[in-house]
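Yeah, one chain of the complex is gone here, protein chain that is, but the others are all in their spots.
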Amino acid sequence: MVKTILIIDDSASLRQVVKLTLTSAGYEVIEACDGMDALQKLDGTKIHLIICDVNMPNMDGITFVKRVKTLPNYKFTPIIMLTTESQESKKQEGQAAGARAWVVKPFKPETMLNAVSKLILP
Amino acid sequence: MNLDAAVETYRVESLELLDVMEQSLIALEHDTANPELINAIFRTAHTIKGTGGVFGFDPIVGFTHQVESLLDRIRQDQLSADSGLIGLLLDCADHIRNLLEPVIAGHPLSGALTGTGQTLQAALARYIEAPIAATATRSGDDHAAGADTPAWHLSLRFDPAILQRGLDPVSLFNYLNGMGTIVRLVPLLDQAPPLAALDPERCFLGFELSYRTDAPREAIESAFEFFREDGTLQLVAPGSPLSDYARLLQTLAESTGQAGELLLRTGTLTPAELERILTREDTPVAAAIPPPPAVTQTRAAAGQAAPSPGHKAADRHFIRIDSDRLQLLINLVGELVIAGANTHLLARQARAAPVVESAANLIRLIEEVRNIALGLQMVQIGSTFQRFQRVVHDVSRELGKEIELHISGGDTELDKSVVEQIGDPLMHLVRNAMDHGIEPVAERLALGKSRHGTVSLNACHDSGSIVLEVSDDGYGLNRDKILARAVEKGIRPAEAVLSNADIYALIFEPGFSTADQISSLSGRGVGLDVVKRNVEALRGEIQVESEPGHGTLIRIRLPLTLAIIDGFLVRVGNERYVIPMDMLVECLEYDGQTRQQSTRQGYLDVRGEVLPVIRLADLFSVRSTRTERRENIAVVRYGHQRAGLIVDELLGEFQTVIKPLGALFSRLATLSGSTILGSGEVALILDIPGLIHHVMTRELS
Partner (left out) sequence: MNAVAAPLELALAGELTIYSANDLRNLLVTALDQARDVRIDLGEVSDIDTAGLQLLLVARRELAQQGHRLLLQGHHSHLTDLLTLYQLLPDTPPHEP
């Protein structure tokens, strides 16, 4: 069964790189540009992993995580938060919201792939 | 992996983010504590850095990181954004912009660029007390396990909530199997309640495993990086002294007997080794250690936070389209319009009512598609205008003047290619207004004017053209000085009698400059004549209005150069011509008597106003085939000027596609293109501005 990953980031090029990386590793990738957009994409489609930027317009990553945790079909979905080392306080907020996996920007594509493989089966 | 497309997206995206950064910084100058602005600025740097790192654009990442650190301090109220700091950040935005091309191209940085970077970094560092070292990226190492490698022993206990947090040990084990081999795994159920009392969303399993790998300890530990908050890992290296295993046994929650049995089941210890631990050392292994991890994390609170305010520019969703593909689409839509008109015509000729109706529907849909397609290459002038905020900010400092920029009509849309080409002329006019138009502060105060001079940029649509206005509330043009200068430069003879408008227009003549003192801006050897040339190249025109002591307004009128227009079809002899609909004012009847009058004098009296007229048959040397005594006049307008076009027949509204004229016709200022009629005939499209110009100059001579 092909695993589907939702990548949420306001940077289109970052999404492209992540998508390229993950699809070449055999995952299916859905893109969203912010939390609001992402919520609309959570329409019943099975999502195995969410990769989510912290700092986004419209709906930031922390708010998005809190929302996801209320959605019956998605509340247990593993989430990788994208962050920078300067966002320690955000990390605590994210932890409180239930996010556990963090990938520090900037990251190499292999790093992302590595993080993903620690969280879901291929 | 081909990253070219993503890199290009990154480049465009970064340039846009830098625009946002610049605009927000300028806005911040007037609103220094606005957290939304500060966040927006932070986010731009953040994204440029974050994504740049993914591509390995280290110079951009390194530099932007410093900028971001500084912004973070502002964000946390450790620094306030004074104008000095904003100036520095604007310079940093420029530097990032300059870094983009060479870094993306993989070229080494020029000495000048490196120098600027160092200077800026030093300036940033003064604000960021302790500069932070460039970021390092982490990556997991992959190690294949050697077949005969002795095994590690791993003992895992988890917070029951891990599953709810999206952490599944299954993935962990799979990851471990990727860099080694799990020889044996024993799930422990001793913490699990009976099935009927079990909360199945919580994990009560513990795991003991023996694991064979070549990977170092850190690599194994890194597999657990996401579980660290929610679990404990005990790791005993292969070949460790028995005392280490003894310590492991001691810390296992199970009774010694079971714990020992566990290590036997995982194959970590041989029975003999276990025996030795249990007998030789009289460590108090029987003491039960409290079961591991206490729940330290509260569960996620239901999402109640309000969405954070985002930057307006990023709110909408865009996709990028290659402009060639867009052009292809528009060309095809053009063909579609013609084909649709042809079908409609044939249907009518066949007098087949259902087909006519169907064709009419088709035309209506094509029309919608056409409008949408054309809209695709229309962009708002606003972002071009916004760029001038920075110019005004910088130049007013340079000049020691206080100048504000007012922008209106930023949502006016025009063709993308026009927007791209009008930027430079506008820049010139804005600089000119600041340099020559606005008075220094002292002088303004002495004149009883406000301290702040104002330069305004305005855009609007007017009768099928776009009007762009650059105005200031400064000196206004000095008629006599301009005239004297023009005579001195030999641009106009001293005895010429000129209207105010003619005199003002002289400032656009080559070699004209009235500035008493040559400033750094006007000293560039580029005059306003270049602006005029650029505008004319876009088939536009420039007008100047000025009131001494109150300011100057320069108005640029540009055609909306579109591929498809609504036209009005007229006939002259056997030829058909198209008048762009939005330039047609009215149609007049033309009887024999007035015909004589206009033929001699070249104008008509229309309701008391003089209307210059021209007979298209004469202009294009076409034999007029009129047989009736009546002819028709189409009254057209461009800007403030009107003219009447005498034609044989008015054929009505018609939708048409402009095809560029071939080289043969390119010298004709009165035609702008051709089109194919539904019937297959070719019609020429009249260039109304050109025609009016032709009529006016004819009148003058």
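Order of writing sets the labels: A and B. Residues in every chain begin at 1.
Following the convention adopted for this analysis, a residue touches a chain if its C-beta (ideal position, glycine included) is under 8 Å from a C-beta of that chain, and two chains touch if they have at least 3 such contacts.
Everything numeric in this text was worked out from a predicted model, so none of it was measured.
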item: Chains shown that the absent chain touches, full complex; value: A, B
item: Omitted-chain contact residue, chosen from B:Leu28, B:Leu163 or B:Ile614; value: B:Leu163
item: Which of B:Pro194, B:Gly400, B:Gly448 or B:Gly608 contacts the chain that the document leaves out; value: B:Pro194
item: Residue among B:Ile182, B:Val392, B:Ile633 or B:Leu650 touching the omitted chain; value: B:Ile182
item: Residue among B:Leu205, B:Met583 or B:Leu611 touching the omitted chain; value: B:Leu205
item: Where the unshown chain meets chain B, residue by residue; value: 163-164, 168-170, 173, 182, 185-187, 189, 192, 194-196, 198, 200-201, 203-205
item: In chain A, positions touching the absent partner; value: 1, 72-73, 76
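The working rule: only the chains that are shown with their structure count from here on.
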item: Approximate Å spacing (C-alpha centroids) for the pair chain A, chain B; value: 25
item: Interface residues, chain B side, partner chain A - complex; value: 1, 3, 5-7, 9-10, 13, 42-43, 46-47, 49-56, 61, 68-69, 72, 135, 137-140, 162-168, 170-172, 174-175, 178, 201, 223, 225-227, 229-230, 297-308, 310-311, 314-315, 317, 320
item: Residue ranges of chain A in contact with chain B within the complex; value: 10-14, 16-18, 20-21, 24, 33-37, 49, 55-60, 62-63, 65-70, 75-79, 82, 84-86, 95-102, 104-111, 114-115, 117-122
